Each structure stands twice: as structure tokens, then as C-alpha cells.
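One protein chain omitted, others in place.
All chains are identified by letter, namely A and B, in their written order; residue positions are counted from 1 within each chain.
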Amino acid sequence: MLESTKFIISKLSRDRTSLVGAFLLIALVLIAIFAPVLAPYPEDVTEFHPPERLFGPSMLHFFGTDRMGSDIFSRMLFGARITIAIAVIAVGVSVLVGVPIGLIAGYNRNWISDGLMRISDIFLAVPQIILAIAIAQTLGPSIENVILALSATYWPFWARLVYAETRSALTETYVEASIALGASPFRVMVFHVLPNISSSIIVRTTIGMGGTILTAAALGFLGLGPPAPSPEWGRTIAESREFLPEAWWYATAPGVAIFLVVMGFNLFGDGLRDILDPRTRRSNDG
Amino acid sequence: MAEELLSIENLHVSFSTENGVAKVLDGVNFSIKPGEIVGLVGESGCGKTTLARSILGILPKNSAQITAGSIIFDHQNILKMQEHDIAKNIRGRLITFVPQDPFSSFNPVFTIGTQIMDLMKWKSSEKESHRFFGRARKSERDKHHQKVLKLLQTVQLPDVEGILRKYPHEVSGGQRQRLMIAMALLSEPKLIIADEPTTALDVTIQAQILKLLRQLAREQNVAVLFTTHDLGAAYEICDRVTVMYAGQEVESATVDAFFGKPRHPYTKSLLGSLPSKSGKLEGIPGQIPALINPPSGCRFHPRCEAASTNCAEERPQVHWPSADHMIRCYYPKTYD
Partner (left out) sequence: MLSKKKDGYESILAIEKLSKWFPITNAWNRKVGNLKAIDGVSLTVKKGEIIGVVGESGCGKSTLGKTIMGIHHPTSGSINFEGREVAGLSPFQSRQLRKRLQYTYQDPGSSLDPRWKIGRSLDEPLKIHTSLPREERHTRVREILEAVSLPESHLQLYPHEISGGQQRRVGLARILTLHPSLVILDEPTSGLDVSVQATILKLFLDLKKKFDLTYVFISHDLSVVRMMCDRLAVMYLGRIVEFGPTEEVFNSPRHPYTQSLLSAIPQIGGKRVTEHFWLEGEPPDPSRLPSGCSFRTRCPFQDRACELEVPELVNNVGYRWDACVHSQKNLV
């Protein structure tokens, strides 16, 4: 495992687009961690200064101020924390739920697997955002409910993916050989199938985070995310609507932030996929 | 020798790989006379497929390089010809190819008939007539159709009309190989390169295909270059056999002399390791060398019983102990 990580890093560093993506992601993480230090006005997350409302970008306020007079730049930095939290937890939970379900469904060929897949199909039949809206609306606007809504609508994707990959992996000769040696289903699933489908999962996790962030921002925009005065990016865009187009900086800042983060995940994920997905090898001429 | 159809001299081919440069062909000499069936035998890594591909000029462009030598076909050095010239006149016309895996040579979404008719249109030996947007006149198409039917009958395919309507996956391996032979004969070539054509076939089908190939080659006076690792198949069909080891040709003789009186130590060991009635099992100790850093001189010397110091220094030159029997060895077996 260690060797392959080194190999991956060395291959990645040769690919410029994934380097850009990696840079953006590292920047995101650092910003989230060091937001209190980096932000010029950390208190503006909760405080407001009405006399300073809607100032344009300046040396004092890089991205201007919002309708409450708070520094948008600082609020954006703190918003990164929310974004990461939502993305990581939502994707993480859906993977932890969906992958085992997919494995079990893939291994069995009976009513269990059919049932699990039909349940996944029901969830997948509804567009994720609509379902997420419905759930968040019912439960009320908060960061926990956003995460819940996203996880609940995302796990079937993983279940389906892992189901297909498991089915395909089970036809591999080495899996058959292991079973012929007497390996239990658990052993086969965990030690043979899972490692061989893990690269597929990892790649999609990375790219999936980008999509999740967009959906989370959409929920925030609709007012279903963390309530005021949260500096969540989607919510900020919603707030800015009534002041456009004069206060252009108000929507641009969070918009650009979302764009960069999603780009970062996509570029990095693409680069990762190019390395991890099996390539056709050219045979040696003899 | 002016009477040779194909004459390869001192051919050097190298492949660049991740781990270095592999010297896949090391100064190989090879020749075929018109109408002759020559077998090119050897184990994995010997270079027979590379040699076959060099003649056709279909080595992978990114990694393969012909660093020296000449390939003279019909009095022309192919290596000095322009690519479009080769593609138009030589490949698929004067030199055709029967591959090991006939399935992947067919386009799975077109019927067999479509594909053969296409070939007929572009590669037949008749002069090109007027083409209307790439489509020949109906009279010409009918003529082609008849010619194709006759050709398919020559390769003993049953139900020739029906087969033209089928898709590649609907016919069996043996039938596909017959189709490949038919397509190889279509342009009335002078040389057919058959690269392990029966390796993937069952032994009874192999016997049928070998019989067919030999018969047709004789009837139409076409030379055949037959590469294989199956010595029995080479015995069945070839007039002459050349054996290669790790990119070097080591012996070449008429088929009876090759199998009856082998001179090179590798040939002897190879024939000796074939399963025989006597029940003795003799492998060759050691391993086939990697071609990135091959043994110097004669590449077989590390595994050769007869080897001595000069074998590692310089590769033996071509030597003719008798007419029609070529050997490259300092210590060959002698027969009186």
C-alpha cells in the first residue's frame, strides 16, 4: 500500500492539471484550518456593522462588505469550514453505508440482493436535489439536516456502483480460486473484492465531493442550509440577490469560491482516475 | 541470389520500453523463394512475430525502430519505400496477412460479406474502374460477388451465400480462419504471412486448415511465411524451416534435414524436449533471456552444452555445411 501511494504521488506530480486541482484542495483545507488566523475580521462571522454595509472591494475589505456590513472575505474563509464539513461527512457517510450494501447485494443472488437494489433504484429514480430539498424542508434548516439529506440521497449511488463492480470482480479467476480454496464469503469480499474495486471508489469519491458541494450550496441558496448568520456560501449568494447588480462583489465572492473548490476536486479526481484505472497494456513483441 | 522472392539481410530492430531498449532482432538473415512455404519457429521472445511485422511494416511506430538492415521483396528494398507506396501496392496486395486471432481482425458490426466485398473493391488485382463516391458500378460489384463466392468455395466453406450474410461472431474459429485465408488470397499475392494461424485452433481443425493452406499455396504458387511455436505444425506444412532464439536466427534447412539432422545445439535441445513416446523428459536448463540486456555474442551460449569462450565474444557468422542448410554456430553437430 505504501509503495503504491508513493507511485501515485510521483505520477500525479507529472500531470499539470491534477497538480492544479491538488493545489486548490490543499488551499481549501489550509484555509478552513487557519480561517481564524487568516481572516482580517474574524468576528464578522457573527457580528455586524450596519454603517459599513455594501461597501465595494477595497484594501480594507478585499471582497467588500455584505448587507450587514460584515467583511465578505472573512466570512468566505469561515464558510470554507462549513463546505468541507458538509462534503466530507456527507460523502463519508454515504460511502460507509452504500459500499457494504453494494458488496452484500453483489455477492448474493437472491431476494436480498434484489431487494437492496430495488430500494436503491427507488432513491435513484428521484433527482438528488429534489429529494434533498424535500428532506431538508421537512426537517428544518440546519447544517446537520443538510448532511443528512445529502447522505440519504447519495448512498444508493455507491451501492449501485459497488454492486456492479462486485459482480464483475466475482468473475475474476483469482476470486474463483480463493473460493475454491474454501475462503468464506466475508474473506472473499473484504480481502479480494474490496481492494480491487477500491481505486474505483476512491476516484469517484473525489469527484463526488465536487458534486456534493454544489448540491449543498444549492440547498443553502434555497434557505435550507445553516440559518443566518452562517457564512455558508450558498446562503450568501441567496442574500446577495436583492442587491444585484450593483453589489456585484457580494455574489461573485462566494460564486468564485464554489467554482474553485469544485474545480479542484474535479481536476484532482480526473488525474487520480487516469492513474488508478487499469490501462490496457501493450504486449511485448516476441 | 536473384531467384529469391524475399531476402532479409542483417535486420536489426529494437523496441524502447519502460525498462530500457530491447534488441528484439539482432542482425537477422532470412529468405523465401517464390512459391516456397517456409516455417519460422521459436519460443516466446525469439522475434518471429517481430520479423513478420517488419516485413509488413506494421511495427508499433512509437516504440519500434529498425536500426539496420534491408528487406528486399521482389527486387525492391521495402525499408526504403514510402509508406503510402507500401500501403497501396505491397500490403494487402502483394504481401497479405493471416493472423493468429481471426476474430479481432473482423469488424464486429459489419457482416462478413460487406467486409470482403470492401476488400475486393480496393485490393483486387484488377484495374480500378470508375468509382462513384467510392461505390463501384453494379456490373463490377456483381463480378466481385461472383469472385468472392468462388474464393469462399476454394477454402471449402459450406453455404457460401449464407456466410456472407453472417456477422463475425456467428461463425466458428475454424470458419473464420478459412475466411482469413480467403481474404489473404483475394488479391492474388506473391507472399502470405501466416502468423501462428492454427495456434488457437483445435488439433482436428488445425489439420484441416494446414491441409488447405498447403494445397492452395501449391495451386496458386504463393509463397508462405508460417510462424509458429508448434514444431509439429511446421513439420506438416513447410518446405523449409528456420529457427530463431532470442532475436537471432540460428539454423535454417529443408524440413527433413531440419527435423532429421539438426545441427545447432538449440535445435537439438528443442526437438529433444518435445514429449515423445519414449517418455523421457528433457527440458533446457535456464531461462529465455530478457532482450534488454541479452547475452553477448551467440545469445544461446549460457544454456548451451557445446559453448566455449568464443561464443560469448562474437556471434557466429552464416555458414553452409551443405547446400540448403544454414547454421550459425561455432560447434554444430556434424553428420557424415
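The rule is simple: contacts are C-beta pairs under 8 Å (C-beta built on N, C-alpha and C of every residue); 3 or more make two chains touch, one makes a residue touch a chain.
A quick note: this is a predicted structure, and the numbers were derived from the prediction, not measured.
Colleague: Given that one chain is not shown, which residue among A:Pro127, A:Gly140 or A:Pro195 touches it?
Modeller: Only one of A:Pro127, A:Gly140 or A:Pro195 touches the chain omitted from view, namely A:Pro195.
Colleague: Quick one: say which of B:Leu51, B:Ala194, B:Ala233 or B:Cys329 touches the chain that got left out.
Modeller: Result: among the candidates, B:Ala233 touches the missing chain.
Colleague: Touching the left-out chain: which of B:Val21, B:Ile205, B:Ile292 or B:Ala312?
Modeller: B:Ile205
Colleague: Consider the whole complex, including the chain that is not shown, and state which of B:Leu149, B:Leu271 or B:Ile292 touches that chain.
Modeller: Missing-chain contact among the listed residues: B:Leu271.
Colleague: Contact with the hidden chain only, please: which subunit B residues?
Modeller: So the residues of subunit B touching the unseen chain are 43-44, 158, 172-175, 202-208, 210-211, 214, 229-233, 235-237, 259-260, 269-271, 273-277, 279, 281-284, 287-288.
Colleague: Which parts of subunit A are in contact with the chain that was left out?
Modeller: 172-174, 176-185, 187, 192, 195-196
Throughout what follows, only the chains that are shown with their structure count from here on.
Colleague: Distance from the CA centroid of subunit A to that of subunit B, rounded to the nearest Å?
Modeller: Computed value for the inter-centroid distance: 55 Å.
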